[in-house]
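Removed from the display is one protein chain of the complex; every other protein chain stays in position.
The chains carry the letters A, B and C, assigned in the order they are written, with residues numbered from 1 in each.
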Amino acid sequence: MISFANDYSEGAHFNILKRLVDSDVEQADGYFHDQFCEEARERIKAAIGSAQGEVDVEFIAGGTQTNMIVIDSTLKNYEGVIAAKTGHIATHEAGAIEHAGHKVIELPHHSGKLSPGEVLQYVTDFYQHEAKDHEVHPGMVYISHPTEFGTLYTKAELKALRSICDQFNLKLFMDGARLGYAFGAASNELSIQDIAELCDVFYIGGTKVGALIGEALVFMRGCKAEHFETLIKQKGALLAKGRIIGVQFAELFKDNLYFEIGKYAVEQAERIKAALVQKGYRLVVDSPTNQQFVVMSNEKYDELSQEFKLTKWEPLGANNSIVRICTSWATKPENVEKLIAAL
Amino acid sequence: MISFANDYSEGAHFNILKRLVDSDVEQADGYFHDQFCEEARERIKAAIGSAQGEVDVEFIAGGTQTNMIVIDSTLKNYEGVIAAKTGHIATHEAGAIEHAGHKVIELPHHSGKLSPGEVLQYVTDFYQHEAKDHEVHPGMVYISHPTEFGTLYTKAELKALRSICDQFNLKLFMDGARLGYAFGAASNELSIQDIAELCDVFYIGGTKVGALIGEALVFMRGCKAEHFETLIKQKGALLAKGRIIGVQFAELFKDNLYFEIGKYAVEQAERIKAALVQKGYRLVVDSPTNQQFVVMSNEKYDELSQEFKLTKWEPLGANNSIVRICTSWATKPENVEKLIAAL
Amino acid sequence: MISFANDYSEGAHFNILKRLVDSDVEQADGYFHDQFCEEARERIKAAIGSAQGEVDVEFIAGGTQTNMIVIDSTLKNYEGVIAAKTGHIATHEAGAIEHAGHKVIELPHHSGKLSPGEVLQYVTDFYQHEAKDHEVHPGMVYISHPTEFGTLYTKAELKALRSICDQFNLKLFMDGARLGYAFGAASNELSIQDIAELCDVFYIGGTKVGALIGEALVFMRGCKAEHFETLIKQKGALLAKGRIIGVQFAELFKDNLYFEIGKYAVEQAERIKAALVQKGYRLVVDSPTNQQFVVMSNEKYDELSQEFKLTKWEPLGANNSIVRICTSWATKPENVEKLIAAL
Partner (left out) sequence: MISFANDYSEGAHFNILKRLVDSDVEQADGYFHDQFCEEARERIKAAIGSAQGEVDVEFIAGGTQTNMIVIDSTLKNYEGVIAAKTGHIATHEAGAIEHAGHKVIELPHHSGKLSPGEVLQYVTDFYQHEAKDHEVHPGMVYISHPTEFGTLYTKAELKALRSICDQFNLKLFMDGARLGYAFGAASNELSIQDIAELCDVFYIGGTKVGALIGEALVFMRGCKAEHFETLIKQKGALLAKGRIIGVQFAELFKDNLYFEIGKYAVEQAERIKAALVQKGYRLVVDSPTNQQFVVMSNEKYDELSQEFKLTKWEPLGANNSIVRICTSWATKPENVEKLIAAL
């Protein structure tokens, strides 16, 4: 059985594993105060550059945890976070944001993306409500890039969102759980420097881009909450052996590994996408990254499932389904060929 | 200035005030363990009758508090509550439900009402999701009756919701902050016995139907959480002088006062509604209760505002607004005439 | 049966009731934006004077709710509140503070009071802990005055606590659920002006001092959280007919009524206390206010319970109990005499 079901079916990239082994008996302080985290922080800061002002880098084990901690530590109690109805925090995080006390204000999605115009309308309307003091105040805009459908924000879109956030005193937060695959996309317009300039906080996903676990959380220009370590601890997210994430990001940001992983995976996805198009499949969205969403008959899905593991995303009428096909750093070219042959 | 802005502009109905005065120096136990609460409980139970099984009546000071306590005490941590996008818990409660840890799962509204068909679709879809274990589980359906737009559920609609709740093990909760005005509506199909039969929990609004404060919360057939008094206390809602609410509901449910208040207020609203229609105003919804939502030019609104207080609900384009006109037990017929003359 | 069980066995003082009746049909805005609340705010501000800087007055229905809202709106997520082990928030609020997310840091009590020296030691130690970033940070000191045992802080003690709070950037919060009885005590050293000078926030209890419901919350020198109305709404504490509390405090602070109620009740308690001492009962603490805690044999308690309702506070060995005897604005002198005769 060959899995294209997701981008976390294997362990870590070899460079990471090697460094974990090599550093194993080196003693280090706990709770992310170690030399490996320090190295990783320096490498990430170097990639971002100093032009955008102060940069704070923190490490957290997983994406939902990161979203929850960023949002809860940034928002005031009376504030909520605007997200696309298909945003990860609105759908697949089991209500973690609400569990932390904040409303996810859901707006329509457009291939997974928020429309800046609709965000502007929502916020403008809010401030005209007679009863706005009885409503959740918008305090943040959450976007994922790539989105849950693999699509990407353009530079113009991100600038438009930034401008709205400036006007209404909102924070702009980018969930980059799969950020590497954005960087690897041919049509991507947003460099890590652009993101650092336009967002208040974002994270660089590790778990889904070649690491075992870990997300590198970047706060720009002093946006990190005071006593952030205590807040992380309070959410149960402060790993004693924080080094395990430090080591991984130190490797991911050495010699462009993070960017190469993204590029490689997207290339494999592009091959599959081209084959899908050629064979007449309908793509649900035009995704330029490592996730492809395709309409498939249940019969074909069952047939493929003899040899391949794909993800049945949701039913589409009685006979078809939306199916997700993913690649990663670990996708073998020969398996891509086998899949293409079988499509 | 004459206010039609809401149904809570005056104090309490005279019968209630009189009883508060008469009972003032009578000693009573605290925290809703008094003789007045007991009397109120008995009268409410008598109105409901014994045919629907066990009835528990509790008293809480206000509607948002009641919604928050009912929902948080009923749902499991992994559950959320389905509501219309315009439902009070989704809009005007400042995120109280999310602050208590639960997602409000918003579905479209139809003149303020949930569509049973859309609820069924949502829940059916949920149980077909591959990733449903990563999603908030639907655990309750919240409806308001009358809705925030003054509209009413039909008996068929409520039965349909009940049936879905039975099928998917959901609780059905009716917010009756203005329930008296439903009972007072000519087209109302739902008696208090029907509601007790079809809902798991509902409340009988006092604050907006002639009381100073207070909602009577009714749990049917053992749906009340264990140690409910402790849960109320934990939310800060356990009044030392609970008698103040007991006295009020004892009076409201004596000699049909609650039902008469509703009927009287709706009659006044019907007069205003008839005048609005006759004068060519567009009604936003066809409300059979004490709230009327009407499209009005901002110019007319400003003119009326010299003499009358109405509520500008929300802007409608550049020149018009949706305006709410409310009546209550205290609305004077001569003021209704003055308003009609000025429309 | 005559009750001395607590200070909330009756309704409201006659002046309050009269004003509720007189103002009943006067129209007013909702949610504490009415003329009665405004009048009450002005009277309370006048009592405090302008020497201590900006004064914000808000109204909330009950004490636990007030404690929860003050503490949660003031503390950062990583902060907890220091309280005596016997403090109301540490014992009889069903964990409302923890339910709102904050640790109650319990220190020993001395007749219900915190020792400034022990508070200083605790906070000083905290800042020397290696692992303090993994601990709840002290952010506030909570005191009740009178305490749960009826005792009072001296001016020197309150000044000492203020000084510690200044040194360590803590807020000082006084729970004045029974504040009127402090003002009514012969040995009281703290005027309302002193309290306003030394505390950041305090409340003036109404429910237990002659009102039906309501506490007047006073924030000094800009300590009120932003968008406080939204925060109150989110906790379910924003009454539509906020006027009901406004009317009551407008009356309580007219012609010194609040202070006279306190004085009267304490005088009745002093008569009972003198009789207890004379008859050889042991007082648990030397309370100068309206609550007296006395050791009584269970036999005597049972005998008295034929005619009087007292509160059995807690068992003391097999044969005795600590019993609470309370007076209030409504205590009748002849009933005090009956009790004394029966002791």
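Keep in mind that, in the parts below, a contact is a pair of C-beta atoms (placed from the backbone, for glycine too) under 8 Å apart; a residue touches a chain by one contact, two chains touch by 3 or more.
Just so it is clear, the structure is predicted and the values come from calculations on it, not from any experiment.
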item	value
Contact partner of the left-out chain, one of B:Ser23, B:Ser73, B:Ser287 or B:Thr327	B:Ser73
Omitted-chain contact residue, chosen from C:Tyr122, C:Phe259 or C:Trp313	C:Trp313
Which residue of B:Gln128, B:Thr154, B:Ser187 or B:Thr230 touches the chain not shown here	B:Thr230
Touching residues on chain A - with respect to the absent chain	1-3, 5-6, 8-12, 14, 17, 20-21, 23-30, 61-69, 93-96, 99, 207-208, 212-213, 230-231, 233-241, 243-244, 309, 330
Positions on chain C where the hidden chain makes contact	77-78, 80, 91-95, 97-99, 101-104, 106, 125, 128-131, 133-136, 311-315
Residue ranges of chain B at the interface with the undisplayed chain	72-73, 76-78, 101, 133-135, 137, 226-227, 229-231, 233-234, 238
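Just so we're on the same page, only the chains that are shown with their structure count from here on.
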item	value
Chain copies touching (chain A, chain B) - same or different residues, decided at half shared	same
Centre distance in Å when chain A and chain C are each reduced to the mean of their C-alpha atoms	50
For chain A paired with chain B, centre-to-centre distance based on mean C-alpha positions, whole Å	41
Multi-partner residues of chain B (each touching 2 or more other chains)	93-95, 99
